[in-house]
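Sharing a structure with you now.
Removed from the display is one protein chain of the complex; every other protein chain stays in position.
Here is subunit A:
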Amino acid sequence: MKTIRASLIGFGAVGQGVVKVLLAKKDYLQSIGIDLRVVAIADSRTAVIDSEGVDLAAVLAFKKEKGVVGSEKITGTDIIKTIDHELVIETTPTNIDDGGVGLTNMLAAFEKGMDVVTSNKGPLALKYGELIETANKSGSKLKFEATVGGAMPVINLACDTLAGNKILSMEGIFNGTCNYILSRMVEEHASYEQMLAEAQELGIAEADPIYDVEGIDTASKLVIVANVIFGMNASYRDVTVTGITRVTPEALLLANRDGYAIKLIGEVNDGKINVAPKLVPLDNPLAVGGTLNVFSVQTDISGPITITGRGAGSIETASAILSDIISLYKN
């Protein structure tokens, strides 16, 4: 049995999902030889620390009741710097302007030779090259399946499962919020504003939806894919982005009559990274509805490969974090 001491930095929806998944999969992890001990959890205001392992169920209940994770006044960054452990699970919110606290945390972890598993897109979309270089210098590992496509195994599919294939191009739907709004606009023949309001009511869209509907979220994910799968050294600023706010119900209807759906598609093709609403034939595997995401790669020897699944949600994202942890420490 290998004991891995981990900190969990960020205790929002994804962080809490990680704790739920770790509780549910504790026995399974032990059965494959991994004893994962969470020694510290931090949210944006407070923290809880226990070198013997934090009581995860109690922390979940405490957060629900009090709105904070614990009573210690120590930041996530200071936990990384001062408490002995091997793995940092970084689930702070994405900041696409400068990488935010997530970037600071990751660099601090590598400084100390720790591994990082993250769902935070910002640092990877802005500073991929620098992060990989810093991690390599100290022998740390960085895994980030959870940054792209939620439960869909995008990065591991392209890098591990399809090993030996050259990936020629890729396209897909990486934002469930946009897909929901566009799908509902067709069904109800309703305006963008109406269906955005519905999505907000259902908790599918944020109160401030700009990040999703202007294509920024899709663009950040595409940059990560472009860097990892296509070996580009791209940053968020290299992406041409058009969001869905101008799409009208009439346009969706006209497209539908011609046999097309309109979807917010992200493409990496020929060194170009592009996000825009596109016409997708209704019988094309990319034409998935609701909040589903879809990812399709064109390979040289396997031809096209397409996967679809839930692209967001706390448990789904946590499942990708779990798979990264297992792939780091199994054997």
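We adopt the following convention: a residue touches a chain if its C-beta (ideal position, glycine included) is under 8 Å from a C-beta of that chain, and two chains touch if they have at least 3 such contacts; residues count from 1.
Quick note on the criterion: contacts and distances are computed from a predicted model.
Participant: Match the chain absent from this complex view to the correct UniProt protein name in "Amino acid-binding protein", "Nitrogenase molybdenum-iron protein alpha chain", "NADH-quinone oxidoreductase subunit NuoK" or "NuoM family protein".
Facilitator: Hidden chain identified via UniProt as "Amino acid-binding protein".
Participant: Can you say which of A:Ile32, A:Ala57 or A:Leu254 touches the chain missing from this structure?
Facilitator: Selected residue, touching the omitted chain: A:Leu254.
Participant: Identify the residue among A:Ile181, A:Ile265, A:Val288 or A:Ile325 that touches the chain left out of the display.
Facilitator: Considering all chains, including the one not shown, the answer is A:Ile265.
Participant: List the residues of subunit A that touch the chain left out of this view.
Facilitator: Interface residues of subunit A facing the absent chain: 169, 171, 242, 246-248, 250-251, 253-255, 257-258, 260, 262-263, 265, 267, 269, 276-281, 284, 286, 296, 298, 304.
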